[in-house]
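In what follows, a single structure is set out as C-alpha cells and then discussed.
The complex appears here without one of its protein chains, the remainder shown in place.
Residue numbering begins at 1 within each chain, and the chains themselves are lettered A, B and C in the order written.
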Amino acid sequence: MAFLFPPWSNTAVRVALASLLLGGASAVAAPMIYIRSDWSSGESEAQVQPVQFDHRHHYQDDAMDCRYCHNTVEESATAGMPSVGKCMGCHGQIWNDSPQLAPVRESYFSGRPIRWRRVHNVPDFVYFNHAIHVNKGVGCVTCHGRVDQMASVRQSAPLTMQWCLDCHRAPEPHLRPLSAITDMTWSPGGGGDEVGRGVAEALNVQHLMHCTTCHR
Amino acid sequence: MAEPLILGEPSDRELSEQLLSVVWRPRSRLWLLAFAAASAGTGLFFLCAAITVSTGIGVFGNNIPVAWAFDIINFVWWVGIGHAGTFISAILLLLEQKWRTSINRFAEGMTLFAVIQAAMYPLLHLGRPWFGYWLVPYPSTLDVWPQFRSALPWDAAAIATYFTVSLLFWYVGLIPDFASLRDRAPGKARRVLYGIFALGWRGSTRQLTHYRVLYGLLAGLATPLVISVHSIVSSDFAMGLTPGWHATIFPPFFVAGAIFSGFAMVLTLLLPVRRMFGLENVVTQRHIGALAKMILVTAWIVIGSYIIEFFAAWYSGSEVESYQFFVARPTAPGAGVFWVQMVCNALVPQLLWSRRVRESGVALWIISVLVNVGMWAERYVIIVLSLQREFLPAQWGDFSPSWVDIGLFTGTLGFFSLLFLIFLRLFPFIPVSEVKELNHELRKGHG
Amino acid sequence: MKLLGAGLALAGIPGCNVSRVEGILPYIEEPREVTAGVPRFYATSLELDGFATGVLVQSVAGRPTKVDGNPDHPASLGASGVLEQASVLGLYDPSRARGMREGKEPTSWEAVVKRFGGARADRGAGLRFLLLPQSSPLVGDLVGRIVARHPEARFTFHAPALSDAPWEGAEMAFGRRLSPQRDVAAARAILSLDADFLAGMPFSLRYARQFAERRRTPSPASEMNRLYVVETALSPTGSMADHRFARRPGEVARFAAAVVAELGVLRAAEGAAGAAEEVAGGVAGSLAGGVAGSVPEGVRAVLMRLRAAEGAERGLAQAIARDLAAGPGEGLVIAGDRQRPEVHALAHLANALLGSRKAAWTTESPLIQARAAQQSLSDLVGDLRAGRVETLVVIEANPSYAGPPELGLSEAIRAARESIYLGHHENETAADCRWFVPMAHSLESWGDARAWDGTLSTVQPLLQPLFGGRTAGELLAVFAGEMYPEARRLLEDAARRRYQGEGFGRWWAEVLRRGTVAGSALPRVEAELDEVGLVEALTRLAVRFETVRAARAAPTASGDSADATVETVTDEVVEVAFTPCARVHDGRFANNAWLQELPDPVTKLTWDNAALISPAMARRLGVENEQVVELSLGGRSVRAPVLVSPGHADGAVTVHLGYGRRGAEVIAEGVGFDAYPLRQGEVAAAEGMVIRRVEGERHALAITQEHWSTHGRPIALSATLEAYRKEPAFTASQKGRLPTLLPEPRRAGEQWAMTIDTSICTGCSSCVVACQAENNVHVVGKEQVRKSREMHWLRIDTYYSGAVEAPEVVHQPMLCQHCEKAPCEYVCPTNATVHSPDGLNEMVYNRCVGTRFCSNNCPYKVRRFNFFDYPERGPLNDELVRLQRNPEVTVRERGVMEKCTYCVQRIRKTGIQARVEGRDIQPGEVVTACQQACPTGAIQFGSLSHTGEKVVTWREEPRSYAVLHELGTRPRTMYLARIHNPNPEIG
Partner (left out) sequence: MKADLLAEFETPEALLAAVEELYRRGYRVLDAFTPYPVHGLEQALRLPRSKLPWLVLPFALGGGGGCYGLQAYLNGWDYPLDVGGRPPHSAPSFVPISFEMMVLATALMGVLIFFALCKLPELHHPIFEVEGFAGASQDRFWLGIDGRDPALKRGTTEALLASLGASRVAWTGETAKAAETSEAVKKPTEAAEEVPGAVTKEEPS
C-alpha cells in the first residue's frame, strides 16, 4: 500500500515542532529585548528644540555653571527651566540680532513662552526630586551624561526602574563631593569607590529602596 | 459485582468500529442544535469579556466589601469540576478500578475544558488584565518580582501545571487511538490529520514498555497534583482573615467538594451522551452506579466539612465567626443561596442511597445537575456571604450581580459546551485501545 | 485608546504615556516669590451668609489646589469645615457660568456698565438690590455710596438658611439686635437648645475646638464638661451629648422654659438663703436685672407661670438646672437657629441667671444694615408685583429657588422691568433675570468680610477670574457711579480711608499676609436685660403653652395620641423641621461633587436628601428606607424618600434644604427633592404637616453605612467617666503584644503613627473632604456609591448603642490603620502593597494589577478600588476639575487599589527638606490633611520617636486601644475610647 506519510514528513514534522518552540521562545524574548533597547527608553534620541540651544557652547566656552540657568535644582524637585528673561539678560546685549535667537526674542516680546521639548521624562507616578540628589552628592553628569558635549541634549541613561534601583541599592560608586556636583569631567581619580564612600558617610546618604521613595 | 462493565461480548473489531466511528458518523440534529446554542453562549461570553476589558470590572456587580463575586465563584466552580477527570484517570488508575476505563477520556476532556473556563476568570477579573503577566517572575527592567507569599501566584502555578499535566495525560492516552484512527478513518484528510497527532505510533511492545511507565508516572504525578490544586485554590480563602474563610478545614473540604461536583458534571454530560451515541454496552449501569456512589461518598465528606465549619465557628468563641455562620449565612441578604447549597449538596444526594434512583437515568441526571447548582451555591456562600459580613458592621454590604456577571456565567457554560461538542465530534471520547484491552481481559477472565 | 495602551503595556512598558514627548513652558519673567515646584500659601477668607472664615490656600504653579484653615483667624483656628475644604472644587465647578449675557445674547462688562452705571432720574426709586447677608465693610461703603447717589434705592438681604431668630431673641432680651458670643471652653455644663453649635453654626469651628479643650480626659482623674442637647434629628452636636433629648421642634421651647424656670427658682432660693455669700453675690452682681440675688420680679413671675404650665419634665429640668448652675459661671445655654426668638431670649436669660460672663456675652451684629434703605423680602416682592421696580439687582442669592414659596419670587422677579444677576451659575434666579454676569469665586476675588465675632478678614485672589467673573463690590460700584470698578482698588481705597496713621502700605501688606486685622473683633456690649420685652415674650410663650395644654387635656378620650395607635396608619400629622444641609447648605453648593458625595455626618446619605423620621413613626406608617412619602403643608406637598433615623424625635419629620435644584448645574441636576415649597416664609419648623405613605413608590438612596451596631465587637469602645475612673484599664485587652511565631520585623527611622480620640470626634466629616482634596480622590456618582464603590480613603463609621430612640453614638474615623503586620500585604501577588522602613503601609498604584485580594483581607475595609476609569466618566472628574489635582499625588487609573497613605507625599516632602538641610524631621513637622482640617483636633499624627508629641502621649493614656486588636495586625492607628460624662442625677 502507499505510504500515508512520505519519508520527508519525519524531517518536516521535527522542524515544525522545533520552530514552534523557538517561535514561542522568541515571542517571549522579543519584548524583553525591546524594552532594554534605546528604541524603548528613548535614549540617545536627540530632540529637535524650537531654539537650537547649544549646551557645549554655554558650558565649555562661557564656563557657565549648570545652576545659572537651572537655578532651583538645589531647593526644588524640579531643576527649573530658565525664563526667557534670563536668556535675554545676556542676549539682549550680545548676539541680539542673531537669527538663531529669533524665537527667544519673539517669546520675550510677545509674552508667549517657548515650548521646549522635554528630554528626560519619567512616568507620572514617579516623583523624582532633584534637590535631594544634588544635595547628597549625585552629580548632574551621573544621570544626564556629558551634556557639555551635546549639540542638542539627548537622554543618556535608560531611566528604567532597574537603573534607578541599581544606584539606590549601592549609591557609593556614583557619589562625588558637593563641590563637584556640576562638574562634567570630575572623576574620583585613584580614590575609586573610597571617595564615594567618604561622601556617603559625610552626607549620611541612605539606601532608599522602599516604594514610596519614588511612588506616591 | 453483578453488573458487567461491557455488555455483550463484542469483538475487538466491533469495538473499534463502534467507538472510532463517532468521529465520522453524520452529525445528528440534536448535536447541531446543541452546537448552535453553545456557539451563541460562546459569543455572549466573549462579548461580555470584551466589555469587561474595555471598560473596567465596574461592569461586574463587585464592590467593596464584596470585591470577589461571580468572577471567583465561577473560577472555583470550574476548577472544582475540572477535578473529576484527573481523579478518574489518575487515582482510579492507581487504585486499579476497572470501571474507570470507559469514562476516563470523557472525564479528562471535561477537565480540560473546565480548566480552560476556570483559567479565564482570574485574568478577566483583574483590574488591569494587561499586566497579568506580572505574576510570573520574568527578568523585568522594573527589577520587581512577584510576591510568592500570596496564594495567588500559587494559584497561577497550580492552574498552569494542572492544565498542562492534564493535557499531556489526555494526549498521551489518545496516541494509540489516534493511530487507530490514522489506520481506520475514512478519507485521506482525516487520516493525515489523525496521523500527525498519532506521531507515527506503531503500538510496538518496545514503545509500550515506555508508554506504560510514562502513563503510570503521569498518573502518579497527577494524583498529588489534583489534591494540591484545590488545596491551593482553597488557600485563596483559607489564608485570608475573613470570617468564613479563615479555616484549616478548607483544603480537604475543597478537594472533596471538587470531586463531588466533578463527578456530578461527568454524570450530567455522560448520561445524555451515552444515550445519543448508543454507548450503553460500554458505559453500563455499573459505571453509572459507581459514579453515583462516589457522589454519595463525597457528599458525606462535604457534609462533614460543613459540620466542622459550623462547629469550629462556635468553638472558636469568636463572635465574628459565630455571627458569620449562625446569623449571616442563614439570614443575611443572599441567604437563599445558602439554603440552596444545603438542600442540593446535603439532602439531594441522599436519594442516591436508593438503588432505584441510581438506576434511573433521569433521576440521576436531575440529581447531578442539582449537585452542580449546589456547589455553585456553596462557592457563592463562601465568597459573597462571607465578604458581606466581615469584622466592621459599618462596612457590611451586599451584592447583586450585573447583567455582565450573568452573561459571563451563561456564556461560559456555552463556551464549555462548545468545546465539549467539538471534542465529541473530533476525538474518540471512549478510549478504544483501553476498552479493547479491558474487553480482552474480561473475556479471558470469563473464559 | 485604552486597548492601544494595553498593547504597549504588554510590550513591557510599565507606564501609560503613549506619547513620550512633553512640552516644557518656562516663565517669560520669573516671579520673584515663586520657586518652580514649590507650592505657596496665601491667606484669604471664605464667606458664608455674611460670616467669614479665614483660610490658607495652597497654590501650585498658579492653581489653587487646597484650602485649609488659617490658624491666625478666630473663626478657624487652623481648622476647616466641609464647606471650606470643598470650596476649592467650587472654583473648578464645570457648570460655572462662563459668560455675560443680555437676554440670550452674549454681552460685555462695558455694556453692563453703560446700561446700569448711569444717573437715574427717579432718585433710584425703581432700583432694588437683593443680596445675601453681608458683613463686608467694603459692601457697606458701597451701599452707602449708592444710597447717596440714588436715595430711593432699596436693599434686601436674604439667605434662606440664616435665621433672624438670634437677633430677634436678643431684641426681646435686651431690646437690641445683638449677636450672642460664646466661649465654650469656659463652660463646664452646656445646654444646647436645638443648636448644632459644634458643626452647623457660624463660628462652629471655634466652638468645636473650645468644646474639645474641656472634653478631653488625658487621664481618668481629669475633669470634663457635660453636654445636654435637646433637638429633633440627631446632629453632630447631639451625637456628642452626654444627655440627649429627642423633642419635636415645637417642644424645645417648653423644655427650655422648664429648665430656665428651674434656674430662676434656684437663683431665687440662693439669693434668699445666701445673699451674704461671696459666690452668690458675684452671681447676683452679674445679673442684669439689678435685684440683688434675685431675678427681676416680673421675669420671675412669668418664669413661675411657665413652670406651672410645663410640669411634665420638672425633675429632669431641675437636674439640668442644678448642673448648669453647679460651677460658678460655668454653665452655658445655646439656642439654635431653628428655634423661635423666644427660645433665644430664654437662652440669654439663662446665661444671665448663670452669671456666665466668660462663656456668654453679646456684641453688635457684624452684619451690615442699610438702615432706612433696607427693605424686607416681602416688601420687595410687593414692589415687584406692583410694577414699582425699574431695575432689580440680584447678587449671589437664589430667591427663585430658595425664596419663601408663598411670595412667588420667580414670577415676581420676572415682573421687574430690568433685572441683572451676578452669580456663579446660570441657576433658577439667573433664568428669571435678563442680564447675567458671572461672579468671581472667592478665590478669584478681592474683598473683605467679618467673622461672627466681627474680626475683619481679607479676601484676596489666587488667580485671575477663570471666566471673567466680577465681584459683588465691582457690580455695586457700577451703581455707585464708577466707570471702571476694580475690586482690588476698591478694597484698598476703602481700607486706606479707614486706616488711621502712618505706613498704610506696610500695614496693608501685613494684613493681607495674615488674612485678618488683628484685634478687630467687635467689643463686648454690656447689655442689660430688658425686663419689659422679656416678660412680654415669655408671657406669649406661657399663654401658648397653657392653650396647648388645655387643648390637649380636653379631648383625651378621643385618643389621638400617636403612641396609642398600634396598627399601622397611612398618614399622620406631624411637625416638620427644615434644616440647611451640612453638605450643600441652602442649595448653593449642590453642584459641588465632593459635597454631594460626602456622606452626611449623621445619616451617611449621599447624593440625596430624605425625610428623616423616627423608627417608631416608620413602624406606624409601615415604611422603611427608600419608601416614598408625601409631605403636605399649607396646601403644598412634595414627595420624598424616607430615611429612618435613630434618635429622631417621634412625631416630627426633618427635611434637608438645598436639593431638587432646577438650574443649569449639571451635577446638582436631579439630585434629591426640593423641600422649600413646604416652607412658609422663613420658618425653620412648623406644625400640622401631613406625612402620607405613597404606595409602591420607592426612591433609591445611596447610603454608605447600613449597619449601626458594633454587635459587641471591640471596635468602638466607650465608657462613662465614672466607669473609667473605677477601671482605667478597661481597654487593656485591646492592646499590647500578642504571641507570634514570626520574628520581629526590622524597622528604622521615624515610625509614623496616628492616634484618634473618639471622645472629641463630632463626625463633622471635614477630614473626609480634606483627604479627598489632598489625595485626588475621585468622585464616583450616586450609582457607584449605591454599589458601595465610593473612593473615600477616610470614612467616619458611626456606631449606635442603647435604645434606638435615644442611642449613644461613637464616631470612628476609619482609615488605613497602617498595620505593622498588614494582612493586605502578604496576599498581594505583585508586591504592590508593602511596608516601608518607617512604618507605612505603602500602596504602589503602578504595580497594582487589581486582584482585590488585599481589600478582601483587610479587616478594616479601608481599601478602595477603581472599578472604572472615573476621570473619564462624566462631569464629576472633568477637565476643569483636573486643575485642582495635587501634583504630588498620582491620579489613579482604573483597575488599581488605593487607600490612605498617611499623606506620604507630605512625609516624603518634609523628609527631603529635612535631609537637604541636614537635620531630622522635627516633631509636629508632618501634618496629615485630616489632622489639619479637624476642628476639634481629634486626629494626631507623628512619629513614635517624637515622644513628647500628642500622638505618642495619647497612646499612653489608659483608654487607648487598637481596633480588632485580637487579629494581630498591630495597627499603627490607635483610638482613644469615647468617654461620656452623664449626670448621675439623671437616669
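Definition applied: contacts are C-beta pairs under 8 Å (C-beta built on N, C-alpha and C of every residue); 3 or more make two chains touch, one makes a residue touch a chain.
Only a predicted model underlies this, so the values are computations on that prediction, with no experimental measurement involved.
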(request) Please identify which of the visible chains the hidden chain touches across the whole complex. (result) A, B, C
(request) Could you tell which one of B:Ile51, B:Ile116 or B:Ala157 touches the chain left off the display? (result) B:Ala157
(message) Given that one chain is not shown, which residue among B:Leu44, B:Val165, B:Ala238 or B:Val404 touches it?
(response) B:Val165
(message) Touching the hidden chain in the complete assembly: which of B:Trp77, B:Phe131 or B:Tyr211 does that?
(response) B:Tyr211
(message) One chain isn't shown here. Among C:Gly331, C:Gly781, C:Pro823 or C:Gly850, which residue touches it?
(response) C:Pro823
(message) Out of B:Lys98, B:Arg149, B:Arg275 or B:Arg425, which residue would touch the omitted chain in the full complex?
(response) B:Arg149
(request) Mind listing the chain A residues that contact the chain we can't see here? (result) 1-10, 13-14, 17, 165, 209-211
(request) By the contact definition given up top, give the residues of chain B that touch the hidden chain. (result) 11-14, 16-18, 21, 137, 143-149, 153-154, 157-158, 160-161, 164-165, 168-169, 172, 176, 179-180, 182-184, 186, 195-196, 199-214, 217-218, 221, 224-225, 228, 232, 235, 278-279, 281, 433-434, 436-437, 440-441
(request) List the residues of chain C that touch the chain left out of this view. (result) 742-747, 819-826, 828, 831, 834-837, 970
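In this text, only the chains that are shown with their structure count from here on.
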(message) Is the chain-to-chain touch network here best called a line, a ring, a star, complete, or other?
(response) complete
(request) Please work out which of A-B and A-C is bridged by more C-beta pairs in contact, and write that pair. (result) A-C
(request) Between chain B and chain C, tell me the centre distance in angstrom, where each centre is the average of that chain's C-alpha atoms. (result) 57
(message) How many angstrom lie between the centres of chain A and chain B, each centre taken as the mean Cα position?
(response) 53
(message) Distance between chain A and chain C based on Cα centroids, please, to the nearest Å.
(response) 49
(message) Quick check on chain B: which residues sit in contact with 2+ other chains?
(response) 140-142, 144
(message) I need the residues of chain C touching at least two other chains; which ones are they?
(response) 10, 12, 14, 834, 847
(request) Could you please specify the touching residues of chain C with respect to chain B in the complex? (result) 2-3, 5-7, 9-10, 12, 14, 705-713, 715, 784, 787-789, 797-799, 812, 814, 823, 826-831, 834, 847-853, 855-857, 859-861, 863-869, 893-897, 963-964, 967
(request) Going by the contact rule at the top, pick out the chain A residues touching chain B in the complex. (result) 4-5, 10, 13, 28, 32, 35-36, 158, 160-163, 165
(message) Under the stated contact criterion, what part of chain C meets chain A in this complex?
(response) 10-17, 20-30, 35-38, 834-837, 840, 842, 844-847, 888-891, 901, 904-905, 908, 912, 915-916, 918
